[in-house]
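Written out below as structure tokens is the structure these notes cover.
One chain of protein is taken out of this complex; the other chains stay put.
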Amino acid sequence: MIKTLRETIGGLWSLLVGMKITAINFKSPEITVHYPRQVVPDLEGFRGHIELVPKEDDPFKSKCTACSNCVRICPTSCISMKAAKPKKKEAPAAEAEGSQEPAAKKPKAKPEPVLFELNFNYCSLCGLCVQSCPTNALRFSDDVYLAGFTRQEFVFDLLARLQNQAQKKEQ
Amino acid sequence: MIEAIEAIPAQFIVIFVGFLAILAFVGLNAVLLVYLERKIAGFIHRRPGPYEVGPHGILQPIADGLKLVGKQIFTPTGADSYLFWLAPMISIAPALVCFIAIPFGPHLQIINTNVGLILILAFTGINVLALCIAGWTSQNKYSLLGAARDISQSVAYEIPLLITVLSVVFMTGTFNLFDIAAGQGAWPWQWYIVYQPLAFVLFFICVLAETNRAPFDLPEAESELTAGFHTEYSGMGFAMFFLAEYAYMVVASCIVAILFLGGFQGPIAPGVWWFLAKVYIVLLVMIWIRWTFPRVRFDQLLNICWKWLIPLAVLNLLITLAVIAL
Partner (left out) sequence: MSSMDLRLDTSGDYYARKFQPTKREDTLILNMGPQHPSTHGVLRILLEIEGEYILRADPVLGYVHRMHEKMGEVMSYPQYYPNPPRTDYLHALAWNWAHVAAVERLMGIEVPERAEYIRVITCELNRITSHLLWWGAYLLDLGAFTPIMYSFDDRERIQDILQRITGSRLTYCYYRFGGVSDDIDDRFVEDTRRHCAVMKERFKMFKSLVTDNFILRKRVEEIGEIPLETCRKYGATGPVLRGSGKAYDVRRAEPYSVYDRFDFNIPAYDTCDAMGRYLVRMDEMQESIKIIEQALDTLPEGDYIHPKAPKRPKPPVGDIYFALEGARGKIGIHLVSDGGKSPYRIKLRAPGYSNLSLFSEVAQGTLISDAVSILGSLDLVIPEIDR
């Protein structure tokens, strides 16, 4: 009997202790971020979808050598790439600029991608493509607020993305 | 026309106007309580709570209300649609009647009746019927279980509730709520909570159980019975149950304020403001409790009632009687 009473009184006391803790938390400042007005400050290490890294000297060109390591290692086959020797593609562009440059490049023509698409719908963000890249031509983007309405919006043409980024940088 | 109006007894006009005022009061209270509940929950969780609709989310309850009004009225297959839709109305109507007898201020009471307390206790009892019908006609096993829980819970907790009320009534010798409030002094040490601390605690626990508030929210325990008796209700059906729940909370807090906290009495200037302040303090404590504790189990709930509350209530009554007799 006495034991039950003591237990009950101890129990009721524990309830009061609980209420005290919630009261303390009630008075404490908020810990959440008001999203549209504030954003999370530190996103270091965030892995968005992959994007191509431009060459140091030419921001319109990617470092990619079209070795297709990333295509092969991807567990969900979400990267598709078409490689081509640059001479075919660059010929018309080079004519406009002048005839000297393509001539200089032709001997060391390396294959480069003409199509580099990422189907982000299937990507599991494991990072194997980035790690398998011998030329470090891939990196993770940091767009946390990526959102869209259709599946098509998540099929990214990474070469076009690279061009856009380069143009933005120039402006 | 004027003669026709004059022919109506003044009492009816008072009741009519009072009823409109009650509707407004219940509606406003629900809006305010929903906002307060969510905001307090937010602060306890250290998050802002509703924030987007209006400054600091003030318009959130109105947006919620509009959403509920706009939703499709949906009756489950095989449900008795008359009873199914009658249940929310049966739930809300008695709650409105209860406000008639409550003395909000020294001069603000719709009917000053000698049986005010009995009237309120009687009408709040009808809510059980509404939940029973809702659970039974929903054609859902979770609803049925919720209704079964509600009936045993409400019936059990009426007993200690009435006994604790009796101990106050024996002290004052009246069922008239105005007289009970007026019988207490202006200062806290003149309130009945000082004379009847045990009765206050018991009554408060019973109120939590009767209004199905956490930690006694078993009829709608959502981790066990999804949503209990109102699983199948959507739109306005759900809104009315919701409104009724908050209306009963307010009624219960009013009773607590009148019986134990001096009603409209207060230092300096007694009046409506003291009454509302006390009611809201009680409501805030109810909200605070909800966001702190886990839910009790069903058999534990009944054990608390039969093994602790009823014996203690009887003991309290006997002591009260002994003191009065001396």
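Letters A and B mark the chains as written, and numbering starts fresh at 1 in each.
Following the convention adopted for this analysis, a contact is a pair of C-beta atoms (placed from the backbone, for glycine too) under 8 Å apart; a residue touches a chain by one contact, two chains touch by 3 or more.
Source: prediction; values computed, not measured.
Visitor: Given that one chain is not shown, which residue among A:Val39, A:Leu125 or A:Ala160 touches it?
Guide: Touching the chain that is not displayed is residue A:Leu125.
Visitor: Tell me which of B:Lys67, B:Lys141 or B:Lys307 is the one touching the absent chain.
Guide: Counting the whole complex, the residue in contact with the absent chain is B:Lys141.
Visitor: For chain A, which residues touch the unseen chain?
Guide: 10-12, 14-15, 17-18, 21-22, 25, 31, 42, 44-47, 73-75, 124-128, 131-132, 140
Visitor: Where does chain B touch the missing chain, residue by residue?
Guide: 41, 44-47, 77-78, 139-142, 144-145, 148-149, 214-215, 217, 221-226, 291-300
In this section, only the chains that are shown with their structure count from here on.
Visitor: Applying the document's contact rule, which stretches of chain A touch chain B when the two form their complex?
Guide: 8, 15, 18-19, 21-23, 25-26, 28-32, 34
Visitor: Which chain B residues qualify as touching chain A in the complex?
Guide: 40, 43-48, 51, 288-289, 291-293, 308
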